[in-house]
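Sharing a structure here in C-alpha cells format.
Missing here: one protein chain of the complex. Every other protein chain is in place.
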Amino acid sequence: MGGKITCTLGEVKNRADFIIYWGGNPAECHPRHFSKYTLTPKGKFVPEGRKGRTMVLVDIRETPSAKAADIFLQIRPGKDFEVATTLRALVKKQPVDPALVAETGLSVERLQDIVDRMKRARFGVIFFGMGVSMTRGKHMNSGAILSLTAEMNAFTKFVCMPMRGHGNVTGADVVLRWTTGYPFGVDLSRGYPRFNPGEFSTVDLLVRGDNDAALILGADPGATMPQPGIDHLARIPTIVLDPKVTHTSRLARVHITTAVTGVSAPGTSYRMDEIPLPLRPALKSPYPTDEEVIRRIRHAVAAKPAWTPAPSRMMAIA
Amino acid sequence: MLRLTLQETPSVPLEADVLSPDMLAPLTIEAIRALPVYLGKRQRRLADFFAVGGEAGDEIEIHGDLARVKWIGRAMTRGVLRIYGDAGMHLASAMQGGTVDVFGNAGDWLGAEMSGGVIHVRGNAGGQVGAAYRGAPTGMRDGVILIDGAAGLEVGMRMKRGTIVVGGPVRDFAGLQMKGGTIVLGQGAELRTGAWMNRGTIISLQPIPLLPTFSYAATYNPTFLRLYARRLATLGCVLPYDERQGSYQRYTGDAAVPGRGEILVWRPNG
Partner (left out) sequence: MLRVTGGTVYDPANGVDGLVQDLYIANGRIVDASAIADGARTIDATGMIVMPGGVDVHTHVAGGALNFARGLVPENQRAARKFLHRGDRRAGLGGMTPTTFATGYLYAGMGWTTVNEAAVPVLSARHTHEELHDIPLVDKTSLVLMANNEFVLDLLEAGEAERARHVVSWLVWAAKGYGIKAVNPGGVEAWKWGKNANTLHAPIEGYKTVTPAMIIEGLATIADDLQLPHPVHLHCNNLGVPGNFATTIETMNVLQGHRAHLAHLQFHAYGGDDWTTMRSESARVAEAFTANPTLTADAGAVLFGDAVTITADGPWQHLLYQLTGRKWGNLDVENETGCGIVPYVYKDRNLVNAVQWAVGLELLLLIDDPWRIFLTTDHPNGGCFWRYPEIIHMLMNAEFRREQVQQLPEKARQRIVLADLDREYTLSEVAIITSAGPARSLGLSRKGHLGVGADADITIYPSRPDHGFLFSYPRYVIKGGAIVVEEGDVREVVDGKEFIVRPACDERIEDYIRPLFEKVYTMSFANYPVEIERLRNPEVVVPEP
C-alpha cells in the first residue's frame, strides 16, 4: 500500500498540535494516553500544553473519550473506509458526491473543515484503534488512514500510529519480523518463513480447521474466536501456557501455569511505537516462566528423529 | 490424458504445486507417483494421496474433493487441467497459458498474478481472484477468469490487464486499486467496488453502492461494449449492450487517488 508514516510517542508529546483519535476509546482503553503523550503534558514545542492542541475524536458513538475532545465526529457504523477515502480526495481537492458522503453521517462541509484544520496544523497525528482495524474493511480501513497520512505530508507534518491491544502484541510483531521477515501469520511448514493473511492467520486457520494441534501462549482464543474456531480447538490437541486458567484452558488437553510476565518473569516489552522497555520483575513466582517451558518443550522435540524435508526444486514456491 | 483421483482427504492442507501440465507431461507414471507433495510440515509422495492412471501429457484430469489441496496448476504455461471437485487456494497462481476448468468451487487467490491462459470455475470462487499477493504492486497481468457462481473479497485487486467475469454475487472491494483490465459483475457486488482504482473498467449488470469518490458522468451505450460483448460471447458470457434493452450509467473515479477508472452500471429500459 502507500506506506507508514509514524514517529515515537515523544515526538507527539513535544510537537503535535492536532490529534485525531479514530475508532478508539483511549479514556478507557489506554487510560494514560492523554496525560502522558497527547493532550495535557507540556511539550517542548507545545509549552501551553492542552491549550495548544486540538483533539478530534472519530467514533460511531460517544464514549467517555468524547469528553476530552474539542471536536467529536460521529460516523455511522461501518463507514470508516468511506470517510477516510473521502478525506483523501478532499485533501487533493478532488470532487466527491455530497449525497453519498452524507450517508457516512457527516457532511462534505464538515469533512472539508477537518481537512482545512489538518492542513493548518503544524504537526498532526492520527491514532487509530480496533474500531477501524476490526470492522468491515479491516486492513483496508487501516490502509486508508495510512495512505491519508502519507498524502498529508505534502502539506504539513503528519504521522499516524495504531493503538495496540493489551499484552506485548507489538513485541511479537517486532520479533517475528526480524527472525522471519513477517509480522504475523507466519507459516514455517515448508522449512522457511511464508506469509499470507487469510491463509496462515490464526482465526482463519482455526475456523477452517487447517491445523491439527495448537499451542496457545499469552492469548485466549477460546473466548474471542468465532464458534467454529473454538470447536476446532476443542477437537485437536491444544496446549495452553498462561498464568490463569482461561476459556481456552478449559477446552485444552494440557494447561501449564506460568509466571506473569513483567511481574515475576523478566523480558522486554515493545511499546506501541516500537520502543523497547525492559521488564523488571518485582515478585517471585512458584511457576516457571513461559520461556523456561518453551525451552523444555523444544529440547524434548529436538530429541526426536528429524523429519526435515530434503530441499527440492519445488522450493521456488512462495 | 493423465487421470488423478484423490484417495484420501488430507487432514491438513496439502500443497501440490507439482500438479501442472508443465511438471507432469514429460514424466513417466512412476516418476509422477514419486513426486513430492507437502502435507502440513511433512513431505510425502503424490501416490500417498492420488491414484495415478492414464498417460502423461498435456491433458490432466483431477478428481475428488480437493478443497484442501493448494497450488494446483501453479505457473503452468500450457495444456489443459480439468478438476472434478472443489479446488483449494492458489489454483493457477502465476499461470501463463493453457486452460483450467473447475467443475466445482475454487478457494482464495484463484489465478493470482497470472499473465495468460483461461480459467473457468463452474461453482463459486473465494477472495483475491486474479489479485496481487500482499505488498506486491501488480496482480493479474493478462488472461481470462470466468466464475459462474459467487466470489469473495478483493476480486481483481491491483490487476493490470485481462478479464474477470463473475456470474454470481461478489463481496467487498471488487477492483480494489485496479490499474487496468475489465471486471464484469453479473449480479453486482457488495461495498466499495472500484475502491482506489487507477484505470480499468468495471461493468456491473446490477445496481451497486458506490463510494462518495465516484462521480456520475453520463448514461449511454458505449461503442466498445458492442465489440467487447462479442468477445465475451465466445467465452460463453452474455453482456447486454443494445439500447433497445437499456443503457449504462458511467461513473468515474476513484477521486481519492485520483484515478481515471470507470464503473458502468447497466440500467434496463422500463
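So that you can tell them apart, the chains are marked A and B in the order they are listed, and the count of residues begins at 1 in each.
As a working rule, a residue touches a chain if its C-beta (ideal position, glycine included) is under 8 Å from a C-beta of that chain, and two chains touch if they have at least 3 such contacts.
On a predicted model such as this, the values are computed, not experimentally measured, just so you know.
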Which one, A:A102, A:M134 or A:L188, makes contact with the chain that was left out?
A:L188
Missing-chain contact among A:D210, A:D231, A:E274 or A:E291 belongs to A:E274
Thinking of the whole complex, not just what is shown, which of A:Q74, A:T180, A:T202 or A:S264 touches the missing chain?
A:T180
Contact residues on chain B toward the hidden chain run 133-137
Residue list for chain A contacting the dropped chain reads 1-11, 13-15, 36-37, 44-45, 122-123, 150, 153-154, 156-157, 159, 173-175, 177-183, 188, 191-195, 268, 270-271, 274-278, 306, 308, 311, 315, 318
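Going forward, only the chains that are shown with their structure count from here on.
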Distance from chain B to chain A - Cα centre to Cα centre, in angstrom
32
Which part of chain B faces chain A closely enough to touch in the complex?
11-13, 15, 17-18, 36, 38, 40-43, 68, 71, 74, 89, 108-109, 127-128, 133-134, 172-173, 176, 191-192, 195-196, 210-216, 254-258
Which residues, counting only chain A, touch chain B once they are in their complex?
81-82, 85-86, 88-89, 92, 94-98, 100-101, 103-104, 136-137, 140, 188-190, 195-199, 210-212, 307, 309-310, 312, 314, 317-318
